[in-house]
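Excluded from the complex is one protein chain; the other protein chains are retained at their positions.
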Amino acid sequence: MNVWIEKQRYIIDFTISSLMRRKVKNIGLLVLYTLIVFILASTMFFTYAIKREAAFILEGSPEIVVQNLVAGRHDLLPVSYLEEIKSIRGVANVESRLWGYFYDSLVGANYTLMTPPQNQDSHKNQGKTTVVENDNGDPHANHEAHALFEYEGALLESGTLIIGNGVARMRGIGKDDYMPFMAADGQIMNMKIVGKLSSVSELVSSDLILMSEADLRKLFGISPDKVTDAIVTVRNPSEIQTVAGKIKKRIHSARPIIRDEILRTYSSIFNWRGGMMIVIFSAAVLAFVIFAWDKASGLSAGERQEIGILKAVGWETGDVIQMKFWEGAIVSLSAFLGGVILAYIHVFFTGSAIFEPALEGWSNLYPNFTLTPFINAEQLTTLFFLTVIPYTVATIVPTWRAATIDPDSAMRHTGG
Amino acid sequence: MILHPTVIANLLAAYTSSLMLVYAAYYGLQILRHWNIESGSELQLILERKTYLVSTVLSYVFGLQLLSLFLFVFTADSLRTLFVGAMCAAGTLNVNAFGYPTLVLKVVNFVTSGLWLVLNHADNQGYDYPLIKKKYLLLIVITPFIVLETLLETAYFLGMEPDVITSCCGSLFSGEKKAGLGSELASLPAIPTLWAFYLTVIITLISGLVFYFKNRGGYVYALLSFALFIIALIAIVSVISIYIYELPTHHCPFCIIMEDYSYIGYLLYVLLFGGVVAGSGIGIILPFRKIESLKHALGGFINKLALTSVLMYGAFTVIVTYRIIFSNLIM
Partner (left out) sequence: MIELMNVRKVFNAGKPSEFSAVNGVSLHIPENKVTVLKGPSGSGKTTLLSIVGCMSRPSAGRVKLKEREITSLPERFLTDIRRSTFGFIFQQPNLIKGITVLENVMLPAYPLGEKRSHLKARAHRGLSELSLTGKAASKVEWLSGGEAQRVSIVRALINNPSIIIADEPTAHLDTKLSYRFMEIVEKFKAEGKTVIITSHDPLVYESKMIDKVVNLRDGKIEENPT
């Protein structure tokens, strides 16, 4: 065993010095390799972090949202439905929600306007609406409960607003400023800002504006017997499916949406996007593999001579293969580590500076958030499989070719 | 199908393994057909060089097989969010008929390619390639299984439809419902299974030590170490898992490789797989120790295998015992 370890040490030492002697050739390869890892890792870190962020928000969303459909489209929900739903067995609580989008032509952005959640003060008791609380049945859950957003004790009354950071940034306004809105009946409503939202995730609150119920009804012209939708809390989490079914049966025009469905759908979409990105980048990986193959098989005369000398002085084919194995391992490991670290910095500290242009399209109020650093073993293993394995496989045959150079070639290259 | 980065990584690994193995098997066939150790012809020299290529390829395939086995379970676990009712890998593997067969084949292929490497190493000790034909015959037998595994894995991932309601590990491996092998294993009485496990461990380790020191009972040890492998797997499902999870109803063999249990499963499975490859490997090469060219070289190698396997099984038992003793679950 000691002999084996000592031998590997000799071979590794020699491999490192041999890599250093061919800096130019190897640095080119290393840079390209690192770049490939960097691109794939950035994509992956980004999609996983966003996915987690979204899941995090959705965990805090209601178990069931009930919408009203009219002619197959989302419509306002009559208040009378609320009682109907409440009477279903297994329903713990039903709350109405009022919210809508408002287009601000001044900055060309869409805000989300809503009334503050009714149970902001008592969220400890009925957690499902504003509190992130993991499912008790889930063995992986960590039992931490925190409000999705807070507004630091600011008191919201008629004629006042609480705005999200994105809105404040975009309009360049803050506390005690005024913000005018044009209501549905053409009246101008000048509202005073009394506070800003702070949030664990800016993704939630960036474009949010909170206002009182009366102001919101006036702004959008919603009659008092209608609400936007309803959220339903269920006593026993395992009955959600059943309750949703019952709602659909009682109220034909209702569309109950279960939180898990949303989670799955989002998860699916993000996976698909991540996968698509990988497929697109696989062309780059393939190009790199061809490059690596070419590099590995195109031995320079110097290298050929060197391997010939090694074999002539008593290295065996297996020893040369081992040397080449270490060479690949060293190159792969440095590129992998380098690429991953660079991608980590890129995604979590520079806010994906390189990806930003591609992402900014979807909303003018794209939150200026730094993603919570999140990498796990799954991402790293996947990355390893997608980058190191293609490289390794591409170099097997060239390695073997190099290792089987005739030992007497050292005698022959000078003739005689 | 699900286009997920990790799924792509799985398929990439599977196709790479298959392609490499088919490539190696092609040269294996050539070697079987044209091998003539007496000849100094160029063809023979080329074939001898190809043996280096084949064994390098097989070493990589073996490593890849181990990595991809874990990656596969890992993937199944991370996809659980897409399936109603799937709470861990056990549920996800059940979303269609190809999940479990793929897993079983992965384990089988890992063990057989490990055995091939053992045989290869033994053959390399002899100056006249004494096992060359057997070795390449085995290679040609292994190849279709790896290809089959790739096809099953492809079918598994392509056939995945998110939101299909599947049973989760709670019902699949819970003793209440009697359906499928999983629940039958789980419903084995815990304490007797534990006794059976320890009894097998003791017999196997003693037989291993006897073989190591007295050089007797090699075949017995090879058989026992294979039996221990199977019994240990059963014990994991039926009893060891519940001590680790500290939940008397949670029988899942996969959750132990997750972060929540500090990845202890990796260690346990690596020890177990290592133990079976080294232990059964003895049985594979014992018949050849009488061969003239292997007489001197093989003894040391067989001893090393025996020691490795005994140590790995020993470590496995120690860790399991530690977890059982310090578990909060009292049975």
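The chains carry the letters A and B, assigned in the order they are written, with residues numbered from 1 in each.
The rule we apply is simple: a contact is a pair of C-beta atoms (placed from the backbone, for glycine too) under 8 Å apart; a residue touches a chain by one contact, two chains touch by 3 or more.
Remember, predicted model here, so these are calculated numbers, not experimental data.
For the omitted chain, the shown partners it touches in the full complex are A, B. The chain that is not drawn here is touched, among residues B:L45, B:L158 or B:L199, by B:L45.
Touching the missing chain, out of B:V22, B:I37, B:V141 or B:L158, is residue B:I37.
When the whole complex is considered, the residue among A:D104, A:E213, A:E261 or A:D319 that touches the unshown chain is A:D319. By the touch rule set out above, subunit B reaches the unshown chain at residues 37-42, 45, 48-49, 124, 127-129. Interface residues of subunit A facing the missing partner chain: 2-11, 14, 17, 20-21, 302, 305-306, 309-319, 406-408, 410-416.
Basically, only the chains that are shown with their structure count from here on.
Averaged C-alpha coordinates give centres for subunit A and subunit B that are 34 Å from one another.
Of all residues in subunit B, only 2-10, 12-13, 16, 20, 49, 52-53, 56-57, 60, 64, 67-68, 70-71, 74-75, 78, 81-82, 84, 87, 162-163, 245, 247, 250, 259-260, 263 touch subunit A in the complex they form. If you check the complex, the residues on subunit A that touch subunit B are 44, 47, 138-140, 260-261, 263-264, 267-268, 271-272, 274-276, 278-279, 282, 317-318, 321, 376-378, 381-382, 385-386, 389-390, 392-393, 396-397, 399-400, 403-404.
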